[in-house]
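One protein chain is absent from this view; the other protein chains keep their places.
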Amino acid sequence: MTGVVPRVAVVGAGYWGPNLIRNFLASPDWDLVAVCDLDEARARRVIGNRTAVDVETSVDRLLARPDLDAVAIATPARTHASLALSAFAAGKHVLVEKPLAESAADAELMIDSARRAGRVLMIDHTYCFTPAARYIRDTIEAGDLGDVLYVDSTRINLGLVQPDVDVFWDLAPHDLSILDFVLPGGLRPAAVSAVGADPLGTGRACIGYLTMPLPSGGSAHVNVNWLSPTKIRQVVIGGSRRTLIWDDLNPQQRISVYDRGVDLTGPAADVGERTARAVSYRMGDMVAPALGEREALAAMVAEFAAAITERREPSTDGTAGLRVLSILEATSASLAAAGAPAPVQDHSASMIKEYA
Amino acid sequence: MTGVVPRVAVVGAGYWGPNLIRNFLASPDWDLVAVCDLDEARARRVIGNRTAVDVETSVDRLLARPDLDAVAIATPARTHASLALSAFAAGKHVLVEKPLAESAADAELMIDSARRAGRVLMIDHTYCFTPAARYIRDTIEAGDLGDVLYVDSTRINLGLVQPDVDVFWDLAPHDLSILDFVLPGGLRPAAVSAVGADPLGTGRACIGYLTMPLPSGGSAHVNVNWLSPTKIRQVVIGGSRRTLIWDDLNPQQRISVYDRGVDLTGPAADVGERTARAVSYRMGDMVAPALGEREALAAMVAEFAAAITERREPSTDGTAGLRVLSILEATSASLAAAGAPAPVQDHSASMIKEYA
Amino acid sequence: MTGVVPRVAVVGAGYWGPNLIRNFLASPDWDLVAVCDLDEARARRVIGNRTAVDVETSVDRLLARPDLDAVAIATPARTHASLALSAFAAGKHVLVEKPLAESAADAELMIDSARRAGRVLMIDHTYCFTPAARYIRDTIEAGDLGDVLYVDSTRINLGLVQPDVDVFWDLAPHDLSILDFVLPGGLRPAAVSAVGADPLGTGRACIGYLTMPLPSGGSAHVNVNWLSPTKIRQVVIGGSRRTLIWDDLNPQQRISVYDRGVDLTGPAADVGERTARAVSYRMGDMVAPALGEREALAAMVAEFAAAITERREPSTDGTAGLRVLSILEATSASLAAAGAPAPVQDHSASMIKEYA
Partner (left out) sequence: MTGVVPRVAVVGAGYWGPNLIRNFLASPDWDLVAVCDLDEARARRVIGNRTAVDVETSVDRLLARPDLDAVAIATPARTHASLALSAFAAGKHVLVEKPLAESAADAELMIDSARRAGRVLMIDHTYCFTPAARYIRDTIEAGDLGDVLYVDSTRINLGLVQPDVDVFWDLAPHDLSILDFVLPGGLRPAAVSAVGADPLGTGRACIGYLTMPLPSGGSAHVNVNWLSPTKIRQVVIGGSRRTLIWDDLNPQQRISVYDRGVDLTGPAADVGERTARAVSYRMGDMVAPALGEREALAAMVAEFAAAITERREPSTDGTAGLRVLSILEATSASLAAAGAPAPVQDHSASMIKEYA
């Protein structure tokens, strides 16, 4: 790195690129030197007038620039792996939009390539950089919720029906990356069950339900839907001590922690042919903690810079992206098998997660 | 029938019985002559002081009374069938709390017995008597929603963990009876998939997800949970023309009908290896229709009286209860098979639904 | 008193009477012996069939009954004083619906008459018997909110436009009785300002705003409205330490206590021609305390019985009703004076509030 702050270029000025561009421009940790898009007019429109940011239309020319330390890739998923490999070959650090790649195999190549090149590979799991996600991770780690008994995550919207992916691949990476971030040890189910529906005949699932076991014996459920007229972004995390609800569309009360639940109070007893336990109910207070309102993308680009400067893995590294991808691949397999559980391939032997 | 209005007794003064008692007492269509419970003190407490309603502690003595036309059975499910058969044998009409019986086989016996006795068998699917459910049935029948593409029903609460049934048998009858009531032709899936969890180790599922196909190619999803700190009772019905949301806990706006959705606009096209269709988005108004606020149980006891007087099937008859029961039995089978689809037994050949 | 529990009659079977009747019937503390109404059919309809409660159509005959210890008066406000005086003359205890009387002068007569007769005079300030109001009184008394800086109470609805009173006399007694109950020392403003509007030309204010000073230098504001299409029942109590919001239409979270506010941090300084103080902001957590869900009227009739049995003043006694009435009279005076402040007559010299 030659300058005071690292120099970055954004590749892809379409749907998500403008958000990255805005945050790199506003960040004291970065110098945005170029935006690269095949459509030059679109790139110019995004950076606006009175700017000294360059527009590039060739990735090769972009990666050949010596005044560039990193690239942020905001192109369709099928292009992620080849772009990232080229960037590592050119000695650049890489930030990739979710999902990390089209396949777990590609993702492993990317992770391996980054390690060989000694460069940072970061996945933009944006929600992990919200104050809410950080609060949840900390409160679970501190034991405030007790054991995680169940998770119910809903992400529905009148969303853009994507031409190349189904609703699981479009929306569930958000839920999965959040769970991977907040659950101790990450999200590593042995198998998943998925059912979906395509009632309009669009050619891919527009409605999806995904269930996977949790270490406690409970389950995590994800409900994603492109056809809902209302928008919901909610994660419920039920614990043995408290239950937390994250309602991301309620800025005045994003997180509520309920001291309400069911406790086992007696030994196992026979009930008819079953064994049952006596229970009691806690009906305590609810606390909505004060959270800051920092924009998640601002924190994300700051972490990307910090990982480069401090020569360490970012908090959402390639292996986090790979874990999410492995679950998505199993999801597709279960969907094809009409909901029968499909195993999630375990990459943990070769890919050890290293937290910053 | 000998009196001006039919005479009824409520059997069971426990959890739900008091609600029936209150509504029979307030109804101009009924004369409540007795409450029957093994626990005489409980029965007396429920009917209160200064009353001329009798208390009975023996069902046999109750059914032998000549001044009685009908009984309402609000006892545990395992007793429903034998009580109903005795009542029919005594020439009484019968109202039964949900679920109709412990098994579909018992339910068929009850239906058959009612027909032979020429008496009314009604199931108390309470929600079907709300102004909201009636509005939904009418608006679907009128074609206002178009084809039903998906249903998403959520019924979660910090509920009483039941000693003898799991969360599906406790809560899902509400969702299933509503869907059976509002969907044209009733709810008759060929199979269901169910996954559940018992993270506390209570001996039965406390969290459950149930999915079944709809004729349109879409699906109905039911989410039931005894461990949730917050209470949700919501049914989303996504249609090809409009989508309706019933939020039963919002008395100021129980039903919202959204003119928002996705429309197919082009012919099928090849996208990669798939076939896809071009889509457009409707972003129209939302209408919350004015609904009356009549108590559902008041309408339910009125319908019970009307069916008796008019010598016809009630709008929620035994076959409706049987359809719900058949789905519950398939749910238990799928749950035992780790979510693999389980077929729903079809009783429609022998049991033709007759709407009033 | 001759029986095990006191015997009561309800006078007036119209709007509110049925609620009293239901609660007296269900109460273990009372024996409801009669309902009195000029309209016999209405009285019979309210008590229902199979009952041993008497119907009376003459107050004189009712009060002459020896098997009666108390009466609950639920008739129009203009009849309260004469009915109560007759009841005290007959040796009965008296519960009166709000407002206590048509004028403060009448209310003083009632209070005086009760004392001379040695009988209980209680006002049905129903909201004071909710778990929420009791929580608020306790939390203010414990100092959790600090000094009460402001109160903002909103009670709007598409309400029944009353033939004989304006919106202040109809709705504001609720707000005023709550404030009188929760504020230390009761609600004793020296003056009030009221503005109102009658945009439909009904002959009385249908919209009203009432403001009065608080001891802290802050103010209490009451917003009442008969024309609102939506229903709001909300009380905000802003304190120097915390601010509490009571949303009575949200049963899942009636009370929220916010540790958010503005603190003075510096000495007074000159700002232009004014004196100003440096401030800082607290942005802490919100807590929604767990509250019971007991019906307020059940607690109210229990308190009426307890006051009689224990020969003491009830927690909402005649002087509480008088304080509310004095503010209502000043409200009418201010309204007639186009919003100019009108003094509230002080009855505290003769009428010392005695808490139970």
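As written, the chain order gives the labels A, B and C, with residue 1 at the start of each chain.
Methods note: a residue touches a chain if its C-beta (ideal position, glycine included) is under 8 Å from a C-beta of that chain, and two chains touch if they have at least 3 such contacts.
It should be emphasised that the depicted structure is a prediction, and the values quoted were computed from it without experimental measurement.
Asker: Can you work out which residue in C:86, C:103, C:219 or C:253 touches the chain that's missing from view?
Answerer: Selected residue, touching the omitted chain: C:219.
Asker: Which one, C:126, C:211 or C:319, makes contact with the chain that was left out?
Answerer: The one listed residue touching the chain not shown is C:211.
Asker: Could you tell which one of A:79, A:230 or A:332 touches the chain left off the display?
Answerer: A:230
Asker: Out of C:41, C:64 or C:283, point to the residue that touches the absent chain in the complete complex.
Answerer: Hidden-chain contact among the options goes to C:283.
Asker: Kindly state which of the options C:41, C:64, C:89 or C:200 is in contact with the chain not pictured.
Answerer: C:200
Asker: Using the touch rule from the top, list residues of subunit C that touch the missing partner.
Answerer: Against the left-out chain, subunit C lists 147, 149-150, 152, 158, 161, 163-164, 193, 195-204, 206-207, 209, 211, 213-214, 216-219, 221, 223, 225-230, 236, 238, 240, 243, 245, 258, 260-262, 264, 268, 271-272, 274-277, 279, 281, 283, 286, 338-341.
Asker: List the subunit A residues touching the unshown chain?
Answerer: 25-26, 31-33, 48-53, 230-231, 249, 252
Asker: What does the interface between subunit B and the hidden chain look like in terms of residue numbers?
Answerer: That gives, for subunit B, the contact residues 253, 256, 259-260, 283-290.
Convention: only the chains that are shown with their structure count from here on.
Asker: Mind listing the chains that sit against subunit A and also against subunit C?
Answerer: B
Asker: From the C-alpha centre of subunit A to that of subunit C, how far is it in Å?
Answerer: Here subunit A and subunit C have centroids separated by 53 Å.
Asker: Suppose each chain is reduced to the average of its Cα coordinates; what separation in Å results between subunit A and subunit B?
Answerer: Centre separation, subunit A to subunit B: 40 Å.
Asker: Scan subunit C for residues touching two or more other chains and write them down.
Answerer: none
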